[in-house]
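What you see is part of a larger complex, with each chain still in position.
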Amino acid sequence: MNDVANEQLLQRVENFLTNSSDEERHLLSTIINGFSEKQNGTYTTYLAALTQIKTRFLENGDYEVILPIQPLIENPLKIVHGGMTATLLDTAMGSLVNQSISSDLAAVTTEMNVHYIKPGVGSHLRCVASILNKGRQLCVTEAKVYDEKEKLIAMGTGTFFIMKRPKK
Amino acid sequence: MNDVANEQLLQRVENFLTNSSDEERHLLSTIINGFSEKQNGTYTTYLAALTQIKTRFLENGDYEVILPIQPLIENPLKIVHGGMTATLLDTAMGSLVNQSISSDLAAVTTEMNVHYIKPGVGSHLRCVASILNKGRQLCVTEAKVYDEKEKLIAMGTGTFFIMKRPKK
Amino acid sequence: MNDVANEQLLQRVENFLTNSSDEERHLLSTIINGFSEKQNGTYTTYLAALTQIKTRFLENGDYEVILPIQPLIENPLKIVHGGMTATLLDTAMGSLVNQSISSDLAAVTTEMNVHYIKPGVGSHLRCVASILNKGRQLCVTEAKVYDEKEKLIAMGTGTFFIMKRPKK
């Protein structure tokens, strides 16, 4: 039965491609890449897979997330959608907090504030998050977003609530 | 040459589908639907097409955006990613402001604040945005996000800067 | 010994009054009134006494704080200092939360966001606070500030953390 579903889906993809633009083909290619990378464990969420973020700890303990700019994340003005910049900030701050606490705990965002400073354009956005204070139950963080020329384009702060990780 | 590219891409889609889960096929199906709807003008951005948002004005002048919940927008805890809730809020507030100003003007987010109140789960999230004050250059808005049971799950405020729309 | 200190202080007050303006005398008069009212229990803090706020619950459960406008709380542009508007918001939201929890608990502000919409001028500012969500440990509130003509001049949101009240 899956084979049939696959065949139908493949047919729809083929139809879509027939009238597709270069941009659309490029996007679909990125999406298929991302999904394959999620299958092999490179990404834990579809959102990360689609947006192709790259993450790492910096030497000073800060956490860096790089977000390639692609049409998928742009608004009608052809700049990065403010919501995607917020997603980048939340991802960087939240990942940092969750990696700084015991594995039986989970941190969830309770509040986030974002200042948009310059339009998000160019090849990528780079976000660097750091912890301002880690309490027993609340953690306050800040993060800055730079463009490919290292110009500050956004700044955010967040409050995270730390709780027992829900049992699976 | 496009034909070849299409053929290669189609081959990669086929390979991906061979090992795909129901969830992955469902997602790809949604994406292809969204892209087709963008081609025929239903959506103006890929992000809106992928997330399948539905928008409308309410009778009192508020603006509503409905976001179906799907694995694409979930975080590793299987609740809506905070960044996607922020995207929903920014989309609702920004769309409302942009539709309330002269067509030669454009409004960009300068600041957004989000309070996360309950986990985003269920069939969809519904966001309702309203304008608190519209000045000549700054517009302040608020928006609330409800789940399928009409429980408040997030609240946001935003400041928008109104400027001459860039010439194309 | 207190008598002496009193006498010296009274002498300094007298010297100050000799060169004082109407505004300064009016201010000192307000301050002495406020301090006396604090002595007889009308106010619990000097700040409330000096700023002469009046508080009450509204019928719908919201909480109202009225702040008379006087030179004491103005900035160099002769409008209410943004910090005093923030104080009004924090007082209204915090008082509401603290009165909605058990007497062995205390709520402290963990985060506040303020939008300044119009200049604070006229006879007074009126702030109305309401609770958006009350969880076991976090409470999210919003509040709006109106001028004497009931125009919205500021809007704020706050997150409060609820903890065991420290033993005296």
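Should a chain be cited, it is by its letter among A, B and C, assigned in written order, with residues numbered from 1 in that chain.
Quick note on the criterion: a residue touches a chain if its C-beta (ideal position, glycine included) is under 8 Å from a C-beta of that chain, and two chains touch if they have at least 3 such contacts.
This is a predicted model, so every value here is computed, not measured.
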**Copy count for the complete homomeric assembly [3 present here]** = 4
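FYI, only the chains that are shown with their structure count from here on.
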**Prompt:** Is the contact between copies chain B and chain C built from the same residues on both sides or from different ones, judged by whether over half of the numbers are shared?
**Reply:** same
**Complete:** When centres are defined as mean Cα positions, the distance from chain A to chain B in whole Å is 15
**Geometric centre distance via CA averages, chain C-chain B, whole Å** = 40
**Complete:** Residue ranges of chain A touching at least 2 other chains are 110-111, 113
**Asked** chain C touches which residues of chain B in the complex?
**Response** 113, 115, 117-118, 132-133, 135, 140, 142, 152, 155, 157, 159
**Message:** Taking the touch rule as given, give the residues of chain A at its contact with chain B in the complex, in rising order.
**Reply:** 2, 5-6, 9-10, 12-14, 16-20, 22, 24-25, 27-29, 31-32, 35-36, 39, 44-47, 50, 71-77, 81-84, 86-91, 94, 106, 108-116, 119, 166
**Request:** Would you pull the chain C residues touching chain A in the complex into a rising list?
**Result:** 110-111, 113, 137-138, 159, 161
